[in-house]
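Note that this complex is displayed minus one protein chain, with the remaining chains in position.
In this document, chain identifiers A, B and C correspond to the written order of the chains, with residue numbering beginning at 1 in each.
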Amino acid sequence: MMNVRERIIKRAVKEVKDGMNINLGIGMPTLIANEIPNDFDVMLQSENGLLGIGPYPSENEVDADLINAGKETVTTVTGSAFFDSAESFAMIRGGHIDLAILGGMEVSERGDLANWIIPGKMVKGMGGAMDIVNGAKKIVIVMEHVTKHGASKVKKECSLPLTGKQVVNRLITDLAVFDFTSDGMELVELQSGVTVEEVREKTEAEFKLALKV
Amino acid sequence: MMNVRERIIKRAVKEVKDGMNINLGIGMPTLIANEIPNDFDVMLQSENGLLGIGPYPSENEVDADLINAGKETVTTVTGSAFFDSAESFAMIRGGHIDLAILGGMEVSERGDLANWIIPGKMVKGMGGAMDIVNGAKKIVIVMEHVTKHGASKVKKECSLPLTGKQVVNRLITDLAVFDFTSDGMELVELQSGVTVEEVREKTEAEFKLALKV
Amino acid sequence: MGRAKLMESFNQAVEYIQDGATLIVGGFGLCGIPEYLIQALREKGTKDLTIVSNNCGVDDWGLGLLLANKQIKKMISSYVGENKIFAEQYLSGELEVELVPQGTLAERIRAGGAGIPGFYTATGVGTPIAEGKEHKEFNGRTYILEEGIVGDFALIKAWKADQKGNLVYCKTARNFNPVAAMAGKVTIAEVEEVDDNLNPDYIHTPGVYVQRLLQGAAYSKRIERLTVNSH
Partner (left out) sequence: MGRAKLMESFNQAVEYIQDGATLIVGGFGLCGIPEYLIQALREKGTKDLTIVSNNCGVDDWGLGLLLANKQIKKMISSYVGENKIFAEQYLSGELEVELVPQGTLAERIRAGGAGIPGFYTATGVGTPIAEGKEHKEFNGRTYILEEGIVGDFALIKAWKADQKGNLVYCKTARNFNPVAAMAGKVTIAEVEEVDDNLNPDYIHTPGVYVQRLLQGAAYSKRIERLTVNSH
């Protein structure tokens, strides 16, 4: 049986459509790249200044001048392009990235996202997350549904400082998939073996059921 | 004896210092390029997207993809660079051009410039002039002192719509050279054979005399 | 909008441009203009266009072709002095004109493409251009607010492209093309050459901005002011 992260990743990769330009966040979202069908013509953007991220390099290929936004050494695919940081975020802020898949700490029922800071813990910074959630055409958040203590991360209101307000289009957890529209939050899919009751029990947010569920 | 334009050009070229990046306006200012000493390391900027304008091409060298802001075919010098229009005006607006020499229709005693439109005549547009006068580090205007009807073009207030307000640093005419500071307009040089009285007579604007005149 | 597709037909490429659309068109004078796309648009006859472009061609070439065919309702430009038909249509009230300083125009187009709805500039302060615009002081200097421009379509011309839509421009034919590419909801690029070995360090317009790509043959590249060195 798949573990929690595998479940989330397997579902998240279905968001990827042929021909898209995509930004994948650091951590779990980065792993989605490996699952994209080989015959898809998809370009991955790295906000430090690359469109067309390739696989990790072999030891011989490692190039200190070629890294992704997570500061990992990478390679490029055919047809890639490098650009500066202002150009990179022009691309993001201007709505030219079709899809961004990012990790989350909390998502609220109105589609607010918190994923950059925990008060009381050391400040690290938001990096490009605030730009991406306000810029990319579709924002998909992937996260575990509950904390390790069992508390719901899908909340009425985020308790953590926000990364973006009403920015999430879709949330994928290990239990379910939700969409956020002007009508509110809607459960659109259940992960295999999960019931609506279980989702209700583990979700602080209020949500409606899509007709098809 | 030099004609009016030659006088102005000969004086204007003295504004050019070794090591400068310079934008020369269309018309009379363009002619200044020919007078720049050969041993000066000066780069001429063309606001359509070139730093490092060279001489006009020979017939064999003509390239439709290589023009200046006056839409004339040109060449490039060694060490030139091409860029897009946003980058070109970032360079201008951001104060990275040391000197711009432009033509004028009227200059006021406060350093206002009018050089883009004559009400009642066909509208053509300001091109890059408004950006340049607010952006380049030093703005030098070259123009004939009086109209062909003998009226002063150096005025108390411009009668034509402005290109820029309090933007002129120096005005060079066929009669004299003026500077504009927070203290007002000051006559700093006379062209050869011209008297202060003649300048006063042909100038509507009020100006002081610099000590050295 | 997803990624570039190399198309065969210029007519097909402009098929979805509707009457009343706003188009951002690359080029400076006649240098670097999308020759074939303009001609296809003339054939299609699309009307009431708002065109954002630094200039409006000459009477018988470039955007002047659309003007002569009365397809343009409004021009947003910095300089339109090369065109007699322009003057006639403007004076008769057929054609609206919004004059924008060249640097402000370039920056407004870039801003539109970069998701920036407005920015402040000193350009135009104290001139007719500033009338009706918000003024604001920063560090004791006055600036005016200018807004980003987004086009329903952008029509641009590059030198080379690869099949991912990455573009490279030639010399000063670059001009407004890269910013226009950014600001079209749909950007249609025509190029002289398709080359799948472009160096990723030297791409001027990343393919993400290009939705349709076409290769033209035998470009006219008319010269407005042929100037040669006499000695």
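Annotations for the structure displayed:
The working rule: a contact is a pair of C-beta atoms (placed from the backbone, for glycine too) under 8 Å apart; a residue touches a chain by one contact, two chains touch by 3 or more.
Fair warning: this is a prediction, and the values are worked out from it, not measured in the lab.
Within the full complex, the residue among C:37, C:111, C:129 or C:191 touching the omitted chain is C:111.
Touching the missing chain, out of A:21, A:46, A:173 or A:203, is residue A:46.
Interface with the hidden chain, as seen from subunit C, comprises residues 107, 111, 114-122, 136, 138-139, 141, 143, 147, 168-171, 199-202.
Across the interface with the omitted chain, subunit A contributes residues 46-50, 55-59, 62-68, 70-74, 82-86, 88-90, 92-93, 112, 122-132, 134-135, 161-166. Residues touching the missing chain, restricted to subunit B, are 17, 19-21, 41, 43, 45, 51-52, 76, 78-83, 87, 89-98, 134-135 (touch as defined at the top).
Operating definition for what follows: only the chains that are shown with their structure count from here on.
If each chain is reduced to the average of its C-alpha atoms, the one that sits nearest the average of all protein C-alpha atoms is C.
Most remote chain with respect to subunit C, judged by CA-atom centres, is A. Distance from the subunit A centre to the subunit B centre is 54 Å, each centre being the mean of its Cα atoms.
Inter-chain spacing, taken between the CA centroids of subunit A and subunit C, is 35 Å.
Centre-to-centre, using mean CA coordinates, subunit B is 28 Å away from subunit C. For subunit B, the set of residues touching two or more other chains is empty. Annotation for subunit C: residues 110 touch two or more other chains.
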